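Worksheet for the structure shown next.
Removed from the display is one protein chain of the complex; every other protein chain stays in position.
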Amino acid sequence: MSQAVKTASGQVTGDLYAEVRTYYATQMRRVDTLDIEGFADTFTEDGVVVHSNGVRAEGREEMVAGMHKALPRYRDVAVRHWFDHVLIEPVDGVDELKVSYYSMVTLLDREGRIEFEPTFLVEDVLVRREGRLLTRERVIHRDQPVEQG
Amino acid sequence: MSQAVKTASGQVTGDLYAEVRTYYATQMRRVDTLDIEGFADTFTEDGVVVHSNGVRAEGREEMVAGMHKALPRYRDVAVRHWFDHVLIEPVDGVDELKVSYYSMVTLLDREGRIEFEPTFLVEDVLVRREGRLLTRERVIHRDQPVEQG
Partner (left out) sequence: MSQAVKTASGQVTGDLYAEVRTYYATQMRRVDTLDIEGFADTFTEDGVVVHSNGVRAEGREEMVAGMHKALPRYRDVAVRHWFDHVLIEPVDGVDELKVSYYSMVTLLDREGRIEFEPTFLVEDVLVRREGRLLTRERVIHRDQPVEQG
């Protein structure tokens, strides 16, 4: 019973899948523990984040400044980002990847109550630098009802 | 430090795991963007869906008709299906798989409020046709309290 799946063009290997999920597991621990510098280090030096409200942070420095400004929001809550349906599209072998995923955000207060932010679709471009993955671009889309004719 | 896991009978390889997760990542993007025909195309021509209320759709045509009828429900909300604990059991190598998973459904309205549908366990039979996976059968079970003696 061989499970040797012919790696069709665009087929994502198990190793790459595990690597990408591991990368995000690390990145999200950093953002959720408010390790701002550590989070910024998971981006390229010129990394870009486009938030769902259109606000754009270009480069690690702007990213760090923006996150410091947002800190008061998380003074009394534990924020957690949850991902699902990660879709990986190799652009240049394993050295550049388009990755998109569903995202849900929970805010837990000290009394144990959870609130949910809106759900999002996130589109990333990951690139490999000295062997490790970094985010070069992140575009965050707030989910919207589909327009029906 | 070798990670060569002896592939025991029934052991799921990383490649197959990644392929199945990628398949669902695509299928769910289609259902959640109300791409009804695109969603139906991820099933075999004679694919069957048994909903948790017992309603049964047999074949792509019935599936498409049922989904068109349900569209008004999603006029003002963005629906998202979230999966977890995907369990893959090869039936016939990589050409027929029993797959089950937890499912959670969120409904996001225009104001950013989230509602949750009940949680479900879904049992699929996936089959490989011309290299790609398709769903031949889906049975959706609404989670129920366990009867205690």
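Each chain carries a letter (A and B) given by its place in the written order, and its residues are counted from 1.
Here, contacts are C-beta pairs under 8 Å (C-beta built on N, C-alpha and C of every residue); 3 or more make two chains touch, one makes a residue touch a chain.
Being a predicted model, the structure only gives us computed values, none of them experimental.
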Of B:50, B:64 or B:86, the residue that touches the missing chain is B:86
Touching the absent chain in the whole complex: find that residue among A:19, A:41, A:62 or A:137. A:19
Even though one chain is hidden, which residues of chain A still touch it in the full complex? 7, 9, 12-19, 21-22, 24-26, 28-29, 33-34, 71, 74-78, 80, 82-84, 90, 93-94, 106, 108-110, 112, 114, 131
In terms of residues, what is the contact footprint of the unshown chain on chain B? 1-8, 11-18, 82, 84-88, 101-102, 104, 116-119, 142-146, 148
